[in-house]
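First up is the structure itself, then whatever we jot down about it.
Apart from one protein chain that is not included, each protein chain of the complex appears where it belongs.
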Amino acid sequence: MQFFMEVLIGGLLSGVMYALVALGFVLIYKASGVFNFAQGAMVYLAALSVVGCMEKGAPLWLAIILAFAIMTLFGIATEKFVLRKLVNQPPIALFMATIGLAFFIEGLAPMVFGSAPRALDLGIVDEPIPAILDAWGIVISKFDLVAAGVAALLVTTLALFFQYTRIGRALRAVADDHQAALSIGIPLQHIWAIVWGIAGFVALVAGLMWGARNGVQFALTFTALKALPVLIIGGFTSVPGAIVGGLLIGASEKLAEIYLPPVMQSLFGGNFGGIEGWFPYVLALFFLLVRPEGLFGEKHIDRV
Amino acid sequence: MIYREAGQFKTSYAADQQLFPIRQDRIGILILLAVVFLAIPGIASEYWFSAILIPFLIFSLAALGLNILTGYAGQLSLGSAAFMAVGAYAAYNFQLRIDGIPILISFGFAGLTAAGVGILFGLPSLWIKGFYLAVATLAAQFFIVWCLTKFPWFSNYSSSGVISAQKVVILGHEFASPREKYLLVLSIVAVMALAAKNMVRSSTGRAWMAVRDMDVAAAVIGIRLMPTKLLAFAVSSFYCGVAGALYAFCYLGSVEPDGFSLDMSFRILFMIIIGGVGSILGSFLGAAFILLLPIFLDITLPWAAGLLGLPFSNATVSHIQILLFGTLIMFFLIVEPHGLARLWQIGKEKLRLWPFPH
Partner (left out) sequence: MSKKIGDVILDLQNISLRFGGVKALTDISFDVREHEIRAIIGPNGAGKSSMLNVINGVYHPQEGVIVFRGQERKRMEPHHAATQGIARTFQNIALFKGMSVLDNIMTGRITRMKANFLEHALWLGRARREELEHRKKVEEIIDFLEIQHIRRTPVGRLPYGLQKRVELGRALAAEPSMLLLDEPMAGMNVEEKQDMCRFILDVNDQFGATIVLIEHDMGVVMDISDRVVVLDYGKKIGDGLPDEVKNNEDVITAYLGASH
């Protein structure tokens, strides 16, 4: 039981990391209806910018600010040079364009900042918390807890931003109905640029966390692949959905990785590790079967 | 020769519905066939066959498969490489486990196996669309490759799932040299391309395109959505499966599951975006473009860097290549969503009117 709890909590905490990436998807999808496959590549770019700036001699805080500037500029450029030109195209074309964008970033970022894997030290150690280890005998990493805290803070900040600022309200209006928002004088392209800026910020936070944990390397782009099933389970338009979906995926894939292979081994023989790679997708498929709009997504009726 | 249809009057619908209604096109295609079947085998070097022409034809076939599904039926798939893997491993196992089975039958069965798997993973398309479906096909990509790696039976208990394709023997003749393999692949691809063209110009293809363009209207005029979509998945996967079998048997010789990566699926997708979504010709143009671009960069970039005196590494070449792929995808989607095939079309239109464009 103790071991189960440990796996479960470990899974939930890594689910927080998935949720961080999924959040970026949701923001852009809500505001512009674009399914941004490049979110993972943006995480990579953000983390690379930070270590790149630090290598040039900038202290951590300055590197983060510089990276934020880079991400914002990049987001605005994307909106201006790519997405604005694709307005009125079918969503699938926009989706494919963001795959192109992902490749663009994956080629450009390492050319600018170097491609060697590097460590990113935020000053948080990845070691068990003694108090919890003593009290319950469960290993919970300090780093994971901090990551969870950061995610909670980020979500709260975003929620407050959407609820109480003028830009936030405009964003929600745009998400509801582009035409209507346009007709009451909300400048759409302005808003989209801001959303891409915010998505860049979310990518930066995710990049810092993932980079500090696993090192800054090309594999960071795969975070996008982890986030996709999270979105299907949580619903593409829901911030709470991204969180809950992330937790669900994180916990279930870790549990599956521990408990499924022995079962399969006894059935078929051989070694069945690496279930993590596909389990979230199969789980997502199952969700699609039962609840296609996701846990928190909105159902809509096709009008003809 | 002037490209013009003036004076060629169609007196029957049969004449109007020919594959190539314009006489100059018919002559052109005959010349093309003569070149690829007769001239190229005579002059191309081994390197050309095994490094350029064979992979070009195989990827054209895979792109054709994806184009049927995505370009014609409108169902986006990010799992083409996985269906190629199914084809490669199925052909291997048919050869291995059924004594004396002709290799072409194995290829056919490999396609059918891939079609079956394709139908299975196409089932979600009945209730989801667009990028939801794309995510579902990612499930196929990861799950299939994992299965081929982890279940040792598929690779006949070889380490890490590597298989070595058997010899290609047809009617007692072994296709061993790159030239012979090229001719075999070319024949298969030519026949399948013709079949694809026939499907998309008949009511099968019209049903696919109707579902792609507006599924509710398609249902209202009597098209049954479920069989139409699943047929597209089956045919598409069949093409990818045969391409996978050829990839293993006529190109690489030995393959491993991880070779059929997500990256390969993306490349096949890029082929149809750049070549032309919803175009048979585009599948070939796109495959040629995506395969030749890296070779072109490999040759020109170091040279250009040397000329400018810039420091240069192999990593940079691959980064520039990825960067260019991404840029081109966005460029084509924005500027010419119908890809190179459309540019070809426009070129022909211009030629028809030349020299009096008005």
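So that you can tell them apart, the chains are marked A and B in the order they are listed, and the count of residues begins at 1 in each.
Here is the rule we use: contacts are C-beta pairs under 8 Å (C-beta built on N, C-alpha and C of every residue); 3 or more make two chains touch, one makes a residue touch a chain.
Given the structure is predicted, the values throughout are model-derived calculations rather than measurements.
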Missing-chain contact, candidates B:195, B:295, B:315 or B:346, resolves to B:195
Checked against the full complex, the residue among B:187, B:203, B:254 or B:314 that touches the missing chain is B:203
Of B:167, B:224 or B:348, the residue touching the omitted chain is B:224
Absent-chain interface residues of subunit B come out as 13-14, 17, 195-196, 198-199, 202-207, 209-210, 212-214, 216-225, 231, 235, 278
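The criterion applied here is as follows: only the chains that are shown with their structure count from here on.
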Counting only contacts in the complex, subunit A reaches subunit B at residues 35, 82, 85-86, 89, 91-93, 95-97, 99-108, 110-111, 115, 225, 228-229, 231-232, 268, 270-272, 274-275, 277-278, 281-282, 284-285, 288-289, 292, 302, 304
So, in the complex, the side of subunit B touching subunit A is made of residues 74, 76, 124, 127-128, 130-132, 134-136, 138-139, 142-143, 146, 149-152, 216-217, 262, 266, 269, 273, 315-316, 319-330, 333-334, 337
